[in-house]
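Every protein chain but one is kept in place in this view of the complex.
For subunit A:
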Amino acid sequence: MKHGRTVRMAWHLLIGLIYLFLLAPLIIVLIVSFDTRPYLSFPPASFSLISYARVLHNPLFLQAGKTSLLIGGCSAGLSLIVGTSAAFALVRGHFPGRKSLQWFFLSPMLMPHIVLAVGLMMTLQPLGLLDTLAGLILAHISITLPYTTRIVSSGIAQLDRTLEEAARIHGASPWQSFCRVILPALRPHLITGFLIAFLFSFDEAVIALFIAGHRAVTLPLAIYQYIQFRTDPQVASLSVLVVLLSLVPIIIIERLINLRRAVGG
C-alpha cells in the first residue's frame, strides 16, 4: 500500500499548492505591510507597525473609509428592505408573470459590471448624481438586490407555515404573526443578506471607477488611485485593514448559513 500513500501525499501537496497560489497575494500584502521602506520590495527590511500608524493618520484614507462604510451600510440596508419585501411576493405570491419576475430580480447578477457601469454613468450624469454618495448608493443597490432577494427568498421557502397558522389560530393579527413569528425565523437570512450586500458594495471598484473618484472616493477607489503611482507599505497596511474588516462579516455569514450557500454555490 506504499504506492497509495505516495499518491495521496502528492494529491494533498497539489491541493496545498493551489491554496497557496490562491492566498499568495493576501499573504504577501500582509508581510509587506510591516515594512518601513518607502518603496515596494520583498522581503521586508524590518518589521514595524509604523505604516499602520500612518494609515490611521492619513485623512484621505480615513475619509474613504467613512464613505465606504456609509455607502455599504445604506445600499445594503435599502437593498435588504426592498429585497425582503419583493421576496415575499416572489415566493408566496399567486400572480401571472411571477416566474419572469423571479428571473428579472436575478438578472443583474449576470450583467458584466463594466457594461452596467457605463450605463449608470450615462444615466447619473444628466441627473447631477455623478461623483455623489447618492449615485453610488443607487448603483450598488442594483448589484446587491439579486443577492438579498435570493437569500431572503430561500429563507422564506424554508419557513414552517404551521407556526404561522398556529399564531393565527391563537388570535394573532397578520401583522403580529409577521413581527413575532416570521421575522425572528428569518433572522439568519436577513443578517446574511445584509452582510453579503455590504461586502459586495464595500469591495466594488469597477462601477465606482466610472461614476465617482473625486469628491466621493470609496476605499477600493482610494487604493486603486494610490497604487497607480506609488506602491509603498502604507497601501499594504490599508489593504490589510480592509481585508480584516471584510473578514468579520465573512465569518458571521459562515456561522449563520454558510458562505457557499450565501454566494450561491
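Rule of thumb we're sticking to: contacts are C-beta pairs under 8 Å (C-beta built on N, C-alpha and C of every residue); 3 or more make two chains touch, one makes a residue touch a chain; residues count from 1.
Methods note: contacts and distances are computed from a predicted model.
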item	value
Chain left out of the displayed complex - its UniProt protein name, from "Opine/polyamine ABC transporter inner membrane subunit 2", "L-serine deaminase", "FtsX-like permease family protein" or "Ni/Fe-hydrogenase cytochrome b subunit"	"Opine/polyamine ABC transporter inner membrane subunit 2"
Of A:Leu90, A:Ile151 or A:Val217, the one touching the omitted chain in the full complex	A:Leu90
Candidate in contact with the missing chain, chosen from A:Met9, A:Leu60, A:Met122 or A:Cys179	A:Met122
Touching residues (missing chain, whole complex) on subunit A	7, 11, 14-15, 18-19, 21-26, 28-29, 32, 39-43, 78, 81-83, 85-86, 88-90, 92-95, 101, 104-105, 107-108, 110-116, 118-123, 138-139, 141-142, 145, 149, 161, 164-165, 168-169, 196, 199-200, 202-203, 205-206, 209-210, 219-220, 223-224, 227-228, 231, 235-236, 239, 242-243, 246-247, 249-250, 254, 258-260, 263-265
